[in-house]
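Apart from one protein chain that is not included, each protein chain of the complex appears where it belongs.
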Amino acid sequence: MRLTRHPILEFDRGREIEFEFDGRKLLGFEGESIAAALHANGVRVLRESIKKKRPRGFFCAIGRCSSCLMTVDGIPNIMTCVTPLKKGMRVETQRGKGSVPLAEPSSAGPPPSETKRGTDEVATIPLAIVGAGPAGLSAAAYAGRMGVETVVIDENDVPGGQLIKQTHMFFGSREHYAQIRGIDIGDKLIANLSDLPAKLMLGTTVLGLYPDRTLSLLTAGRHVRLRAGAVILATGASENMLAFENCDLPGVYGAGAVQTLMNVYGVVPGKRVLMVGAGNIGLIVAYQLLQAGVDVAAVIDAAPEVGGYHVHAAKIRRAGVPILISHTVLRVTGPDRVESAEICRVDDHWQPVPGSETTLSVDTVCLAVGLTPNCELAFQMGCRQTYMPELGGLVAVHGSHLETSIPGVFIAGDASGVEEASTAMIEGRLAGLAAAEWLGTEFDADELTRLRAEAAGSLETLRAGPFGAKAREGKKKMLSSMNEDKADSK
Amino acid sequence: MKDDVIICRCEDITYGEIVEAIDSGLTTLDELKRVLRTGMGPCQGRTCSRLIARIITERVGGEVADMRFLLDRPPTMPVEIGILAGKNDED
Partner (left out) sequence: MNHRQNGILRDEELKRLLPPAARLAAGPVVVIECVENIPCNPCVQACPKGAIIIEGDINNTPTVDYDKCNGCGLCISACPGLAIFVVDAGRTDAVGIVVLPYEYLPLPEKGEIVSALDREGNTVCDARVVRVADAKALDRTPLVSIEIPQDKVMIVRHFKRKDEQD
């Protein structure tokens, strides 16, 4: 179902167009993702899994999993969650691995020797920033203030990262854009770049990052290379998965996917939702579901207490949504999509308590069970890594200026440890300054020192409370890990 | 957990299959990947690696923190081979 009105958002939909799904004519909006258009038409099963032929649907919504692969215009394995819908597209449920149609001899291209190769030239840039979310855009602004020319690369066509789905007001104080809704903060961060030598390169995926700081990019259907003087990785985080019976059934979605569907495309995920995870993301998305007119059956969490802010919990409690701590989901059932979910209590050792099972009639289960930093580009080029549960898992070792173990490579925001968007912005600023310093661009050293001290102070304040304890501890351990590495290399 | 719970969605590998492999002596993410293909599908282990790491510690002990994770290699996303070879739609 499509939202026709929303208390916070206005949906700027494209032209209404016709497309084909398994021979049926359906309507969608040009430019929305194929998966969103199908969801709006009530289609939840997108493919059949490769061996066990299980139904699969939408899941991550960011082109990171294999759940939504379909055959589009005869080509299999198309990630329909990130592929824009076009008029007349022929979309088919994919069964198995799919096979690529062989080209007719008449339509074959010129012999290889005559093919123009588009990948020989390598462009250069002083600073490449990967990710146009809160950390990346802030990094570009601060590097730009130091006079550094920057390109900010993002795979999405719209900058802002996760901010574009955040309908709630941010916490913090004025310098952290407090009281402004996330959806509006992205615009402000982009406006900050207007007089600076910063360019956005959107719709561009970084396929690889090599030790000489060459980035391999996929942009507008072409492969190009870019060599950067310095690189800042602001690549965010990915959602964690939870395993339970039938967890791969269509209707089990990541919280980020639900936000994308609902707040970007204006398509509701279902009629009644079970939210798994009572951290801030789970609580906020539960509230957003209520705002979109979707019923939330309960918010459950295996932990013995609510992980997120009380104020977020209070908003959904007073709207009548129960929060059940020490609860987990055992299984979901339904022939080809979720029709019910069975939950139960867990004991002090996280084990299900027999006899405590309850069945909820829901058509959607939303998973908000934590995030893992996206460090793969850092790891590809060989940055030292460490497993730090406080920061969300495997992260690139980094210092207080967000420098990694490889000179000229910096990491900021959720990619350097899962926290809030407010801390991501400040980390971005610090990384931007550090990159400028490393590049040796001509700049006002006093200004850099002042901005750095200001940002460091701001980070300390944001992490000072009980909710910052994990990040505080993680970053402290990270610093000693970095210093050990430095001592080792001497 | 029930044996038929899907852990690796891309390659359709279940909890039972993973446990059986671990119990046969394959106790690293890399070994499991080579034998079962867990982490070799389009998602490259993004969805299942953490889950499998946990299952390994449950079966053979140890800490996830000490585990060697899968190597990250380019390309980060599935990409048409023609594009890497220099295909240009404008040609």
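Labels for the chains are A and B, by order of writing; each one numbers its residues from 1.
Basically, a contact is a pair of C-beta atoms (placed from the backbone, for glycine too) under 8 Å apart; a residue touches a chain by one contact, two chains touch by 3 or more.
Because the structure is predicted, anything quoted here is derived from the model rather than measured.
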| item | value |
| --- | --- |
| Omitted chain - touching chains that are shown | A |
| Selected residue (touches chain absent from view) among A:K271, A:H310, A:R450 or A:K476 | A:H310 |
| From A:S356, A:T386 or A:T461, residue that would touch the chain that is not displayed | A:T461 |
| Residue ranges of subunit A at the interface with the undisplayed chain | 5-8, 168-174, 176, 178-179, 181, 290-291, 304-306, 309-321, 323, 325, 422, 461-462, 464-468 |
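Methods note: only the chains that are shown with their structure count from here on.
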| item | value |
| --- | --- |
| Distance from the mean Cα position of subunit B to that of subunit A, given in whole angstrom | 20 |
| Touch list for subunit B against partner subunit A, complex | 1-2, 4-7, 9-12, 15, 41-43, 46-48, 50-51, 64-67, 69, 71-79, 83-89, 91 |
| Residue ranges of subunit A touching subunit B (in the complex, touch as defined) | 49-52, 54, 56, 59-60, 63-67, 69, 77, 79, 109, 115-119, 205-210, 216, 218, 221-223, 238, 240-241, 243-248, 372, 376-377, 379-380, 385, 387, 389, 393-394 |
